[in-house]
Every structure is written in structure tokens, then in C-alpha cells.
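These notes are about the structure you will find just below.
Removed from the display is one protein chain of the complex; every other protein chain stays in position.
Chain nomenclature is as follows: A and B, assigned in order of appearance, with residue numbering initiated at 1 for each chain independently.
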Amino acid sequence: MLHFTPTILKNLFSKSATRLYPIEKREPFENVRGELDIDIAGCKLCGICARKCPAACITVDKKKGIWQVDPFACIYCGICADSCPTKCLYFKGQYREPVIQKVVKIMEKPVEEQVDQSK
Amino acid sequence: MIDRNITTLEDSRLLDEVTRLKNEGYRLVTMSPVEVGDKLEIIYHFDKDFKTVNLRVQMDKNTPLQSISGIYFCAFLIENEIQDHFGVEFKDLVLSFGGHLYLDEEAGIRAPYCSMSIKQEDGGKK
Partner (left out) sequence: MAPTVIPFGPQHPVLPEPIHLTLTTKDEIVTEAVPQLGYIHRGLEKLADIKDFHQLVQVVERVCGICSCIHAATYAQAIEALMNIEVPPRAHLLRVIWSELHRVHSHLLWLGLFADGFGFESLFMQTWRIREKIMDVMEATAGNRVIISVNVIGGVRRDLSPEQCQWILSVLDDAEKEYKELGKVFLDDYSVQKRTRGQGVLTREKAYELGACGPTGRGSGIAQDVRQTGYSGYAMLDFEPVVENDGDSYARCKVRYREVLQSFDLIRQAINKLPEGEINVKVKGNPEGEVITRSEQPRGELLYYVRASGKKHLDRLRIRTPTFANIPPLLAMLPGTELANVPVVVLSIDPCISCTER
């Protein structure tokens, strides 16, 4: 009997276990993967990441010089970043923010640094 | 735990062998169906205190296959799954869903795990 009472009393006098999330955010852990991104200047457009990706979310077009990822198909496994020969792929350590519309991230190799386009 | 011992068995001796294993106190772990040409190869996995027996039986896909669910009741779920996946039919099945364990009654595609049907579905890609 009354086995749960100590827990209830403790909870009454201790801090809340949850955070007021969007207002108060926790620092992410050091090695958390989070969202995939690319340092496009270092990319050779070899396409190894596109072939290795288990979710087939990366497309590389060598002729047009385009590297693109569908962030909504990405499964955050990190295989692409592990197998990248120039180590230009990296995970930001921050989770992707919720959005109201799905987008594909398209990166163009030489002149412009970054062009985000809606599908 | 790794296991490589698989004994081949004539399909006519299946029921005798399974009854013998049941009497010796083996537990049916599962059955693994593999499509080999127009035959269906079923591997029966048994276990007793980590001592395993694996029987490989080749069966003709076009004739009804022998069910072992009369001996091991738990085989009925596995055999129903095989019916769904490979479009075969088991005889003497204690509780048959008639190929609709997973698939809806109205579903058109039968035998999605056979090599023929997957080619049709994705247009022969990859």
C-alpha cells in the first residue's frame, strides 16, 4: 500500500521534468547528427554519397554541377558523410526545424554559393 | 548465434520427420521460404535447448503444399504468411486466411515476393 506516495511527494517539491520547448531549448549533445549539409566548394561531384545513401535521398548531377538532397527523405544515418572522399559533407548537430512546405535543398557547384528552391 | 547445418529432406517424409521432432520435444522456431526457379524451398527451423535442426524441403509451387499446422499449431501463421507472399496454397491448414492475412480482399496483386511480380510492379527498374 501507498508505494507511489514517496514519488508523488518528491514530484510535488521538485522541478518539472520537461522544458517549455520552443522558448527554452537544450544545448544539443556533442556528437548528435541532426541535419545534413554540404560544404559545396569542397565537393568533387563524384556521386559516392548518392550511391551509398540507403534512402536514395541525394542526387548528384555532374554535368550541371548540382548536388541536391531531399531533407524529408534523409534518415540521418550518416553513411554519406562517412564515405565522402573529400569530407565535405557534414551534419549540423541541430535538428531540422518544422516547416509548412516540403523543400528540396539544391546546391550548385561553382558560382553561387547556395540556392534554396521550393519543389 | 550462428548456424549453418541444413539437412535436405524429401517432401514425402516431411510429416513423419516433423512428428518425430515434436515427440522429441523440439520447438518450431519458424519456416523460411525461398523461391528457387519454379520451386519453393522451405527451411524448417527447430530448436531444443539451443540444439537446432534445420530441414530443407523443396516443393512444387503449383500443387498444394503440405501444411504442418496440424502438428505444430503455431505454424498456421507462418504458412498463411507464405500463402500471401508467394501465392501458393497449403492443404490441411487449420486456420486459413486464403491468401488474405496481410492483403485486403480487394487487393489485386498476389504473390508479391515472387521474382515475377516485382519486375512487373516497378517496370523492370534496377
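By our rule, a contact is a pair of C-beta atoms (placed from the backbone, for glycine too) under 8 Å apart; a residue touches a chain by one contact, two chains touch by 3 or more.
Since the model is a prediction, treat every value here as computed from it, not as a measurement.
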item: Residues from subunit A at the interface with the omitted partner, ascending; value: 1, 3-4, 6-8, 17, 29-33, 52-55, 75-79, 82, 91
item: Residues of subunit B (touch criterion as defined above) contacting the omitted chain; value: 1-4, 6, 27-30, 32-35, 43, 45, 49-50, 52, 54, 72-74, 76-78, 95, 97, 100-104, 112-113, 115, 118, 126
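Following the convention adopted for this analysis, only the chains that are shown with their structure count from here on.
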item: Distance between the centres, which are taken as Cα means, of subunit B and subunit A, whole angstrom; value: 41
